[in-house]
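Take a look at the following structure, please.
Removed: one protein chain of the complex. Kept in place: all other protein chains.
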Amino acid sequence: MLQITLFYIFAILAVLGGIMVIVHRNPIYSALSLILTLFALAGEYVLLMAHFIAIVHIAVYAGAIMVLFLFVIMLLNIRIEERAPGAFRYMVYIGVPMAAILFLQLGYLAFQGFKEVYVQNTDVGTVERIGQALFSKYVLPFEITSILLVVAMVGAVYLSKRKLEIVE
Amino acid sequence: MNPWLLEAILALIKIVVVVFGVILPLVMMLILAERRVSAFIQNRLGPNRVGWQGMLQPVADGLKFLFKEDVIPGHVDRFLYLIAPGIILFPAIMTFAVVPFGDQLTTYIGDTLVTIKFQIADLNVGVLYIVAIASLGVYGLVVGGYSSNNKYSMLGGLRSSAQMISYELPMGLAIISVVMMSGSLRLQDIVVDQYEVWNVFRQPLGFIIFLVASFAETNRLPFDLPEAEQELVGGYHTEYSSMKFASFFLAEYINMITASALIATLFFGGWHVPFGILEALNLPVLWEQIIQILSFSVKTLFFLFFFIWVRWTLPRFRYDQLMNLGWKTMVPLGLLNIVLTAIGIAIF
Partner (left out) sequence: MQGIPISHFLILSAILFSLGVIGVTIRRNAIVIFMSIELMLNAVNLTFLAFSNYLNNVEGQIFVFMVMVVAAAEVAVGLAIIVAIFRLRETVHVDDIKLMKW
């Protein structure tokens, strides 16, 4: 009973945050709403017994990625997004029905296929299980992610150091 | 009684005791201590008129903050401006949930056997929790700096976000080497692991990295760039007044207490009493617990003093020096420390 109440509280917060991300005209509010969604999702992860992922999720997303977003928004000092000129404003009439159809499909599958299955009390989310899998069976992908991160870091430094010029 | 209910009541009592019985009085003490120690270092008297030797000065300061006019400037982003002081207090207090103040005590309440842990929540991912919560501290400063709509505040917010991201890395690397020694992410296990030798002797490099990084994370001198008075007026809190200003102030001191408690826990043996004094005394269990908690408090208080001492001794870093130190010195040193620790573990 307690769990299902918590699920609904977190779900409502997550959806509210998600809606705010896409409708608010000020990007800093969008970023803060996304942080709300991420926290609510961390709560959902705890309900799914994935404690380790929940904590890592907060540290990576809320602690690093969103700070980077806020940093860039402040650095570029973008305040309000002006209303779209020309054809762009009709994107709403394409995007929303498309997303609605997508949601109906996904939601139908989820509702049909997994109605009678419930969250179980397992130890898959513990540090021990994940660590063992990560450093035995998945050690090669794990090591490759480090290369990916180095490449991303070098790329980011290169992009922000280089002076771009308009070629006439 | 229902064991689940008992657990919940115990946790609530612990939260109230820690927040209102430990953190807030300690903050008041710190405000006075900061002014008196700075006065002592600068060879003057400091506040000594309110109460005996100025003991009631924090109360007077608090009253002054409460009764000042609460100005909300017209050009600010109202909603964010109002929630920023709340955002900044939240992660500062949250970290205390996993700090172990002492060992556990097994006793009878009524006729049920209860184990009281001197720790609010004994998470098995405690260290990761600390890293996660510590990384949230930046939001209050960024939101406060942005919503004030003032270039000094904005620069303060920008500086703080860059500084915090840069120094979280070496902090995390130093913590990793500690976790490698103890083989557990649970803070209680890390403390128990230091029974014979404190981590500061096994991890001297890690300790120095963690100490410097925690100065940067708490925005204290020599790394108080986000609020550098001479360049930025007041940094991120330039536009704040009255109680809202006070909560930024409060958060800074609570962060200091957190950092000191973490240094004591991770590197100075937590609640262990050095030199086997406790075993030699052969006291009853309850007294042993009290002495252990006292030992932890003494260590924490020493580091609080250390924070104040450094503030009035060292000059401020320049911004590019701060970034160079973070990325070109601390991060490589942290990585080196991990490699050395791994070699050490493989050999012994």
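A and B label the chains in the order they appear, each numbered from 1.
Just so we're on the same page, a residue touches a chain if its C-beta (ideal position, glycine included) is under 8 Å from a C-beta of that chain, and two chains touch if they have at least 3 such contacts.
Computed from a predicted structure; not experimentally measured.
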Thinking of the complex as a whole, which visible chains are touched by the chain that is not shown? A
Which parts of chain A are in contact with the chain that was left out? 3-4, 7, 11, 14-15, 18-19, 21-22, 27, 30-31, 34, 37-38, 41, 44-45, 47-50, 52-53, 56-57, 60-61, 64-65, 68-69, 72-73, 75-76, 78, 81, 84, 86, 88, 91-92, 94-96, 98-100, 102-103, 106-107, 109-111, 113-120, 122, 124-125, 129-130, 133-134, 138, 141, 145, 148-149, 151-153, 155-157, 159-160, 162, 164-167
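Heads up, the rule we're going with is that only the chains that are shown with their structure count from here on.
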The distance between the C-alpha centres of chain A and chain B, rounded to whole Å, is 29
Sort out for me which residues of chain B touch chain A in the complex. 80, 123-125, 128-129, 131-136, 138-139, 142-143, 145-146, 154, 157-158, 161-162, 164-165, 168, 185
In their shared complex, chain B is touched by residues of chain A numbered 28-29, 32, 35, 51-52, 55-56, 58-59, 62-64, 67-68, 70-71, 74-75, 77, 126-127
